[in-house]
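Every protein chain except one is present and positioned as in the full complex.
And now, chain A:
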Amino acid sequence: MSNRLLEIENLTTSFRIGDGYYAAVDNVSLTVNRNEVLGIVGESGSGKSALAFSIMRLHNRAKIEGKINLEDTDLVKASTNELNKLRGDSLSMIFQDPLTALNPLMEIGAQIGETLVLHRPQMSKKQRYDRVIELLNLVGIPRPEHVYQQYPHELSGGMRQRVVIAIAIANKPQLLIADEPTTALDVTIQAQILDLIHKLKEEMDAGIILITHDLGVVAEMADRVAVMYAGEIVEVAEVHTLFENPLHPYTRSLLNSVPTEGQDKLHVIQGIVPSLKNLPRTGCRFAARIPWIDESAHEENPVLHEVSPGHYVRCTCHSKFYFPEEGKEGEANGAS
């Protein structure tokens, strides 16, 4: 497959808590192709951002094991120098909170220009200025010549997010990681930013990892979706397959939690994502949150099963899963 851009194999990222290491990303394998948007969904604390930061190698004190192959480079083995050459160039990231992601003491133009200085040192000042103005236009910022010399505090959240995006796409990255790019923005701005990312994907033929907990965003943007729970991938599928035929109890619970018309009571998933330290490392990690399902339904060491081409589900419990309000007869639905 020459179309393959990123290949993650058995990636485990652990953080030190007290005197032990605890994995926030646990044995994750994923692929991203060119011109493809891979959505990663999950609750807060499920390890989505930890995964993104592992790919960028931005964790300070984490232990990373496994392989992250971006084309021919293994990012896990890459030296800091090699990483600095890649970061901001062929590998870049859009951050979650535009209000804190920009240096408060630097002009907007200089912040975008810095990526160009670092990766295109042969550019003249004039060329760089023109490219920054071009980028500001591209992300839809009005009066770019004026904004060029403004400071972050003079811009609104939506404008700042556009600047963050402009920084990320300045060198036409091959892999763009967008970590909840619209969470901090209001709905109308969200739509514009998503449009923008979509347009960029087409133009740059890039692979995009879109991290979000907003299923609406996933449905609109992603080609494939990976569902993460407690550091593990629990289901991977094409976006249509996932929405039409979700299998894992967690995926189904998530989808069931989206409010629909004429519904008087919202489905709530019981409990919370266990903290890193208290997470049981054996058995089905979601079992504790669906206690009405018999223990025998779970695998002892759940693995990903390919149920249909390109559709993977972890654990066997999905075949026995039903929502408590449906009663046992819902079981047939689940197995499909």
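The working rule: a residue touches a chain if its C-beta (ideal position, glycine included) is under 8 Å from a C-beta of that chain, and two chains touch if they have at least 3 such contacts; residues count from 1.
The rule we apply is simple: contacts and distances are computed from a predicted model.
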Omitted chain, identified by the protein name its UniProt record gives, among "Spore gernimation protein", "Oligopeptide ABC transporter permease", "Aspartyl/glutamyl-tRNA(Asn/Gln) amidotransferase subunit C" or "Gluconate 2-dehydrogenase, membrane-bound, flavoprotein": "Oligopeptide ABC transporter permease"
Contact partner of the left-out chain, one of A:87, A:128 or A:224: A:87
Listed residues A:24, A:76 or A:164, member touching the removed chain: A:164
Full-complex contact with the absent chain, from A:114, A:220 or A:238: A:114
Touching residue (missing chain; options A:77, A:153 or A:281): A:153
Selected from A:100, A:137 or A:156 as touching the chain missing from the view: A:100
Where the unshown chain meets chain A, residue by residue: 56, 58, 80-81, 83-89, 92-93, 95, 97, 100-106, 114-115, 118-119, 151, 153, 164, 167-168
